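Complex shown without one protein chain; remaining protein chains in place.
Labels for the chains are A, B and C, by order of writing; each one numbers its residues from 1.
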Amino acid sequence: SKWKIWSEQDVKKTLHKRDAYSHKGTFGTGLLIAGTDEMPGSAVLAAKGALKMGIGKLIVGTSKFASNIIAQHVPEATFSFDALDKLAIGKIPERIHAIAIGPGLTEQVKIEQALDTIWKSEIPVILDAGALIKRNYPKRTAPIIITPHPGEFSRLTNISTYEIQQNRIEYAKQYATDHGVIVVLKGTHTVIAFPDGTGLINLTGNAGLAKGGSGDTLVGMLLAFICSEKNMKAAVANAVYLHGRCADILVKEENERSIVASQLSKVIGKVLKEIE
Amino acid sequence: SKWKIWSEQDVKKTLHKRDAYSHKGTFGTGLLIAGTDEMPGSAVLAAKGALKMGIGKLIVGTSKFASNIIAQHVPEATFSFDALDKLAIGKIPERIHAIAIGPGLTEQVKIEQALDTIWKSEIPVILDAGALIKRNYPKRTAPIIITPHPGEFSRLTNISTYEIQQNRIEYAKQYATDHGVIVVLKGTHTVIAFPDGTGLINLTGNAGLAKGGSGDTLVGMLLAFICSEKNMKAAVANAVYLHGRCADILVKEENERSIVASQLSKVIGKVLKEIE
Amino acid sequence: SKWKIWSEQDVKKTLHKRDAYSHKGTFGTGLLIAGTDEMPGSAVLAAKGALKMGIGKLIVGTSKFASNIIAQHVPEATFSFDALDKLAIGKIPERIHAIAIGPGLTEQVKIEQALDTIWKSEIPVILDAGALIKRNYPKRTAPIIITPHPGEFSRLTNISTYEIQQNRIEYAKQYATDHGVIVVLKGTHTVIAFPDGTGLINLTGNAGLAKGGSGDTLVGMLLAFICSEKNMKAAVANAVYLHGRCADILVKEENERSIVASQLSKVIGKVLKEIE
Partner (left out) sequence: SKWKIWSEQDVKKTLHKRDAYSHKGTFGTGLLIAGTDEMPGSAVLAAKGALKMGIGKLIVGTSKFASNIIAQHVPEATFSFDALDKLAIGKIPERIHAIAIGPGLTEQVKIEQALDTIWKSEIPVILDAGALIKRNYPKRTAPIIITPHPGEFSRLTNISTYEIQQNRIEYAKQYATDHGVIVVLKGTHTVIAFPDGTGLINLTGNAGLAKGGSGDTLVGMLLAFICSEKNMKAAVANAVYLHGRCADILVKEENERSIVASQLSKVIGKVLKEIE
């Protein structure tokens, strides 16, 4: 079959050691457009996820007010207060290897304009939350990755959440092949569908992830791997796998009730060590 | 008797495992109205308590200045800068499963107006600190939970603190049955009185809790369980039990003098693990 | 002799267990006037020290800008943005059991006016850093505690630092008896001189304390004990002893070079546990 379960063995095979002679440029610069005054935390979580997954450099496009909060958590990142505005007026940022856009964003019009600009570039892009808008995707070589949870996927497809959940693989596959995008349909046993009709199923993760913020951390983890890994399929699958595995390691010491999204990034290192 | 001590066995019996197929919607969205420019920490503590107890989503209604401080501690939460104002002018927030109001609040008039709005809804509500105002409670199905310490209960009842402390169970029971509210009378051996005349006594906790902020953490813990648990009596009793137990676990490594309220949430996971 | 070395045995004898039926009011409310926009950290360190030593409630009088920084570290504290201004115009704060003033403060005139107000009250007070101004002390029952390092003591006394260091005990004793204040002359082997001519010498601490911020933590630790302990001599000596002991415990895992002032408060609990 063209669909398979993504296992620890797959991760081991596809995650390479960092070259001794690498420098930060080797691992790419990611642009994360996320976070507003009333929703700064989504950007915190995504930024932390990106950094702990080994991104070379991270630029966070966010509001000045939100940047103050984000910077506390990620002194390794730099900020751009007008990144979204610039994208919205058609300016493609320079020397960026991947963009993630959406967590904590609300301004639909600006986001749509920004997407129009991104479509014209060949920068790989991850669309989440506020950037999961029903619209056409362009024909381009660089991947477009969408990360809806069932509710968001329902809004994108006009199919009810219940119906989607009855047939997660089929609906994800359909959307991926129809629109030429990579679909990460989140929720228990996340489904990853590629435009070529193939797909992967992830078994890591637990109900401790059923909380606000879990998805934001995943966006950052994906951004890091899209920036720094060559194999796009493996990059996406590995990020999803590791995200769930972080939750699995956390419930060994705590409880599904108590773990929160900000704890996920704290154990990325431990999880990578286990697998390496 | 209709009164009993709430034990570890009771917690075990009433705390259920999270369903593998749950998502954040399964555990409810809580609205916490707390914190002002000069008292931001109360909201920090309550928010952290709510998140570490497994709430699905948390919205903190607070001042913009305070939100900056709170967001540092809880990137999983989102904010509303006008939640109290909106409640005060009669707007009932949508898709909220429980409200906690009071920690760090001072504006009496606005709070009273907000309470009038809440009374009209069927959203369960927790009243603490600044929201413990002497007034009539409405007849409604959704529970009203008040969490006074003896000093606050004295102000509510016009009975001296000394007198209350001589007969904690009786006064709590009286107030609960008279007003149709759940009374959590705090202090050594917290007393929980229900409107039906029954009640529970909690034996966890220690003098390490005798410090500013302990009660704020409890409010958040209660909010999470009111949001995500079915059995209201057990939800309240379990939150009170676990709050005290966090203090008990902390004094094993430290001292009653040294533990502070922000440490309570840090061991919720460990406590839940012990009990699970 | 009327002078002795303060030992672990002395601490053990004078530090009492918290009463099981205590509440936050039992341990007093302290007012810390410290921190400015360019020197916020001093207040962070003092506040943390106070809280980890078991103060009942802590109010930090500081600038609004500084409060944002302080609140991140001590969600258990509340703030007053005009506490110094109010003291300066003669308003004595209500329900305050002790005041510490000085860390990170620069406005000499306001501080002097505030001291004039404090003198009129019977609130115990700790003077440090910016509040170590050469001036007369009033006759009052409540203790005045000054905490100069040798350089600051030199400015207070017009005696050279070198000369002071040759005869630390004599100069501290002289000043304490002449002015009726408690002198905590800091530095290697801190000397504590009381107005009655008696004194104590502390042997804990190490060169890891020879860094900006160490003294600020001490101020907070003193404030907590002045607020919550009965015996003033023991309160001062215990705070000084424990402060040094925190540094001693830290260098077991790290190095005198690497320990920083904010780490001191983090081990207060461990130190208290060792001694309890």
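The working rule: a contact is a pair of C-beta atoms (placed from the backbone, for glycine too) under 8 Å apart; a residue touches a chain by one contact, two chains touch by 3 or more.
Bear in mind that the values here come from a model prediction, so they are computed numbers and not experimental data.
Here the chain not displayed is in touch, across the complete complex, with A, C. Among C:40, C:102, C:130 or C:244, the one in contact with the hidden chain is C:40. Across the entire complex, the residue among A:92, A:203, A:232 or A:272 in touch with the chain not shown is A:272. Residues 17-27, 51-58, 64, 67-68, 71-72, 74-81, 268-270, 272-273, 276 are the ones on subunit A that touch the missing chain. Mapped onto subunit C, contacts with the missing chain fall at residues 37-42, 44-45, 65, 68-69, 72-73, 104, 149-151, 187-188, 206-208, 210-214, 253-262.
Heads up, the rule we're going with is that only the chains that are shown with their structure count from here on.
Between subunit A and subunit C, the least number of touching-chain steps is 2. Interface note: subunit A and subunit B, two copies of one sequence, contact each other through mostly non-matching residue numbers (shared numbers fall below half of all numbers used).
Between subunit A and subunit B the centroid-to-centroid distance comes to 35 Å (mean Cα coordinates, whole Å). In subunit B, 68, 72 are the positions where the chain touches two or more neighbouring chains simultaneously.
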